[in-house]
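Removed from the display is one protein chain of the complex; every other protein chain stays in position.
Just so it is clear, A and B label the chains in written order, and each chain counts residues from 1 on its own.
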Amino acid sequence: MSESNSLTLSKSGRAHALATAADRKRKLRSYFLLCIPALLVLLLAAAGPLLIVLVYTFLEAGPYGGVVWQLSLDGWFEVFLKEDIFDGTVSIADAHLSIFWRSVKLSFQSTVLALVLGFPTAYFIATRSAATRNLWLFLITIPFWTNLLIRTFAIMQVIRDQGIINTWLIKFGIIEAPIEMLYTEFAIMLGMTYVYLPLMVLPLYASIEKLDFRLVEAAYDLYATRLRVLWRVIVPLVKPGIIAGSILVFIPSLGAYVTPRVLGGGKNLMLGNLIELQFGQGRNWPLGAALSITLLFIVMVSLLVYVRSTQRKDIGHG
Amino acid sequence: MASAILAKRQFSVRYLPGFSSVAILCFVLLYAPIAALVVYSFNLGTNIALWEGFSWHWYAVAWENELVQEVTVRSLVVASIAAVSSTILATMAALGTTRTGDYRGRIVIYATINQPLMVPEIVTGVALLIFFAIIKTATGYHGLAYLIAAHTAFCIPFAYLPIRARLEGMDSSLETAAQDLYATPMQTFWRITLPLMWPGILAGFMLAFVISLDDVVITELVKSAGQDTLPTYMLGQLRRGITPEVNAISSALLGISILLVSVFYVLRNR
Partner (left out) sequence: MKERQIAVEINTATKIFESKDSTVTALDQVSIEIQENEFFTLLGPSGCGKTTLLRLIAGFEHPTDGQIRLYGEDITFLPPYQRSVNTVFQNYALFPHMTVRQNISFGLEMLKYPKAEINKTVNSILKLVRMEELAERRTSDISGGQQQRVALARALAPRPKVLLLDESLSALDYKLRQDMQIELKRLQHETGITFIFVTHDQEEALTMSDRMAVMNFGQVLQIGSPSEIYNFPAERFVAEFIGDSNFLEGVVTGRDDTHVRIRISPTTELQLPTVSTVETGMQVTLAVRPEQATLTLSPSEASLQGSISNMVYFGTHTHYVIKLDNGNSFTVHQQNLSGHESQFKTGSPVGVQLNQTTMQILKD
């Protein structure tokens, strides 16, 4: 309550004001209390443990997994470097680096492929009549809500040596020996594109749906060809959707575990598999923890880019 | 005049060459592998690529497999408990965040609730693995509660989103009107607020259930020995290649997911 207002009020008025303020405060507190149980569960079984991961990166690996409570930077050290067992020389951990590189490369390729396929699809849905649009959207979201493992299995069946493609190609005499597709980087890339495609289409659709087609009309009126309209008008206008979709595909691809495990066949590891390995056969929990924090860091930076891009969009419209 | 228009393809502002073909191709690519999986789950033979005749054989095999029965029951138990509890928690949180004006700290609450959506599953899984390992050594308890707690936590944002959307779309003057008509705050909640938010709650429950039922990564890392759920069991079976039996289980699980999601859509659009 500001000074000037208090002065105009009678004594009882000030009492009223205090009473209503206290009332409001009590109400707010009771609303906040409603959030407490959910927050508690999330802090205990989702957010809180992340701090423990951070602590573990600075501990020494136990001989049979777990940690020894002793300060050590080995975890972080081993993320990028390795020490020769015999002569103790330090060199770059090229095995880890190649996995990092593969993760980034395949995630990027998946994102591009998803964009190439997803953009026309989103455009197609957005230009349908209002009556059928929801049906097409529903068809895009259905796979998203079905089991990721099962969808990966489905892809696996199509591309494996005795899979549908190879079997039929051989049957019709087009090829003699099966084309080796499964357990390759290509398989992982294809699989990730397949499972995360809906994440590309949905934000793209949201952007294109809002597109003002009078602007497109104006461009045609000013002698632009179809291709020029696409490049110079449509793409720049739906750029926020393109960024959002790309990041929504890139982030889960980077941390993917199931798809590379099933389609990569254990030899084409990605970051997710490398992390899991440290808690399984690798028995190097501090390294696994450090790798996790590294992945989390990359994801958070990407998310920040995402948030920035959506905010800029708001400013542009406001 | 009409013939002149018909003779020449009408100019459409929205038309872009090739886009529709790519889109249709995209839908085909999305559904063909799933369709193949379902079709071949009814295949009589063991080769999953060659059709040898229709049969329920592999469904029967899966149904009678005691291990499959065990992991299915475990999956359903975990998903039911996690979905119910996360829906209750999310409903409370949704009421707490929408039924009041802006207050400081609400952004922190949003961030905490949505946190499982932002952090990669593998990282959450690792974090829980470490945290629960500490508790396991401290208490000696190795039961299913860890799995349920983890599932409840990551299901909360999925349950929260539709409930919050429903609450935000609800006309707050309805609650005011009820109070005006002599309903106490409690009566207002039970007679007006809850019935109106019910479709949102149901939708949230469905999503939470599907998400829990489908989870692989966190379950794989958190589970103790002998606590496989259906998806982690199937992942484990991979060493033997994909058997038609796994195909049958996948198809059944697929059917359940599609059914629940369809119900969710119907509820949301009501």
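Going forward, a contact is a pair of C-beta atoms (placed from the backbone, for glycine too) under 8 Å apart; a residue touches a chain by one contact, two chains touch by 3 or more.
Note that the coordinates shown come from a computational prediction; the quantities given were computed from them, not determined experimentally.
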item: Option from B:Ser21, B:Asn47, B:Gln69 or B:Thr176 whose C-beta touches the chain left out; value: B:Thr176
item: Touching the absent chain when the full complex is considered, from B:Ala165, B:Leu196, B:Leu238 or B:Ala252; value: B:Leu196
item: Subunit B residues that touch the omitted chain in the full complex; value: 171, 173-174, 176-184, 187, 191-192, 195-196
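One rule holds in what follows: only the chains that are shown with their structure count from here on.
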item: For subunit A paired with subunit B, centre-to-centre distance based on mean C-alpha positions, whole Å; value: 17
item: Residue ranges of subunit A touching subunit B (in the complex, touch as defined); value: 27-28, 31-35, 37-39, 41-50, 52-53, 56, 66, 117-118, 120-121, 123-125, 127, 134, 138-143, 145-151, 153-158, 162-164, 166-168, 194, 197, 213, 216-217, 220, 226, 230, 251-252, 254-255, 257-258, 261-262, 271-272, 275-276, 279, 285, 288-289, 292-293, 295-296, 299-300, 303
item: Partner subunit A, residues of subunit B touching it in the complex; value: 13-20, 22-27, 29-34, 36-37, 40, 47-50, 86, 89-90, 92-93, 95-97, 99-100, 103, 105, 109, 112-113, 115-116, 118-131, 133-134, 149-150, 152-154, 156, 160, 207, 210, 213-214, 216-217, 220-221, 231, 234-235, 238, 242, 246-247, 250, 253-254, 257-258, 260-262, 264-265, 269
